[in-house]
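What follows is a single structure, and I will ask about it in a moment.
A single protein chain has been omitted; all remaining protein chains appear in their positions.
The block that comes next holds chain A.
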Amino acid sequence: MATHLSAADTRPRHKRVLPGLSLSLGTSLLFISLILLLPMTGLIMQSVDMGWDRYWQVISDERVVASYKVTLWAALLASIFNGFFGLLLAWVLVRYEFPGRRILDALVDLPFALPTAVAGITLATLYAQNGWYGDILESLGLKVAYTPWGIVLAMAFTSIPFVVRTVQPVLEELSPEEEEAGMTLGASDWSVFRRVIFPALWPALMTGIALSFTRSLGEFGAVIFIAGNMPYVSEITSLMIFVSLQEFDFAAASAIASVVLMASLVLLFAINLWQARYLRRLHGRS
């Protein structure tokens, strides 16, 4: 019987665990302001006194533009890669029982826990000409370390948990009844996946990919150790920011940083809007 009573029926509708909306909302807003908005404003303010001409000159510098291209392409490839393998990994973790599943599940978070510089050095060691993987890949004519591929690799490594961790809960919540209904109606496994499972997963997957993408845009530690950092070929935008800081040119650094910030914000907003619309359509509430 208990299964028929959903949580909403048994609990008083507006039971408050935290005291008052105004207080909890106020606290949340205060901390968002202190931790997120204020530093961002500080970032913008640093570039304010440089004037539009100089701002434009800094962010449209040939070398900086080359770094945007490298960063964008690498982040795109890395997040697409993560889209496939993150989904696969989440699927395996949710749908199968096997010895060591818990350990594998915990390992997924490793890139988050690991200092990214350590990740970068480790990847560089493995993929360098004389490293374990690098040796094999070299004999196949593939060079990863110290080429743009190294950047893709480092970005994929540091951001794959985003995809797994956004897809996993949705996959867990997916009710088996819908799949069973599809099966009984004679649908093949593939068409059940394509028509039943995937549409429900799609928004979470897109969010995961977008998060992975934005994280990759800003990645620094892991990338610089394996990128080779050749001007116009394998320099990432974060390195350009770092270079400006080394020259004590804080205005230029924050100008370039503001471009990355804008790109990330626009992308995140776009994904959120799209997701809201998609979900409305999916649940037929348009």
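Note that a residue touches a chain if its C-beta (ideal position, glycine included) is under 8 Å from a C-beta of that chain, and two chains touch if they have at least 3 such contacts; residues count from 1.
Just so we're on the same page, contacts and distances are computed from a predicted model.
Student: Could you check which of "Thiosulfate ABC transporter substrate-binding protein CysP", "Glycolate oxidase subunit GlcD", "Electron transfer flavoprotein subunit alpha" or "Protocatechuate 3,4-dioxygenase subunit beta" matches the UniProt name for the chain that's left out?
Tutor: When "Thiosulfate ABC transporter substrate-binding protein CysP", "Glycolate oxidase subunit GlcD", "Electron transfer flavoprotein subunit alpha" or "Protocatechuate 3,4-dioxygenase subunit beta" are compared with UniProt, the left-out chain turns out to be "Thiosulfate ABC transporter substrate-binding protein CysP".
Student: Which of A:Phe85, A:Phe112 or A:Phe242 sits in contact with the chain that's absent?
Tutor: Considering all chains, including the one not shown, the answer is A:Phe242.
Student: For the full complex, which residue in A:Val108, A:Ala124 or A:Ile271 touches the chain that was left out?
Tutor: Final answer for the missing-chain contact: A:Ala124.
Student: Of A:Arg63, A:Arg95 or A:Arg281, which residue touches the hidden chain?
Tutor: The single option touching the absent chain is A:Arg63.
Student: Touch as defined at the start, partner being the missing chain; which of A:Tyr55, A:Phe81 or A:Tyr146 qualifies?
Tutor: The missing chain is touched by A:Tyr146.
Student: Please output the residues of chain A touching the missing chain, sorted low to high.
Tutor: That gives, for chain A, the contact residues 58, 61-63, 121, 124-125, 128-131, 145-146, 224-225, 228-233, 239, 242-249, 252.
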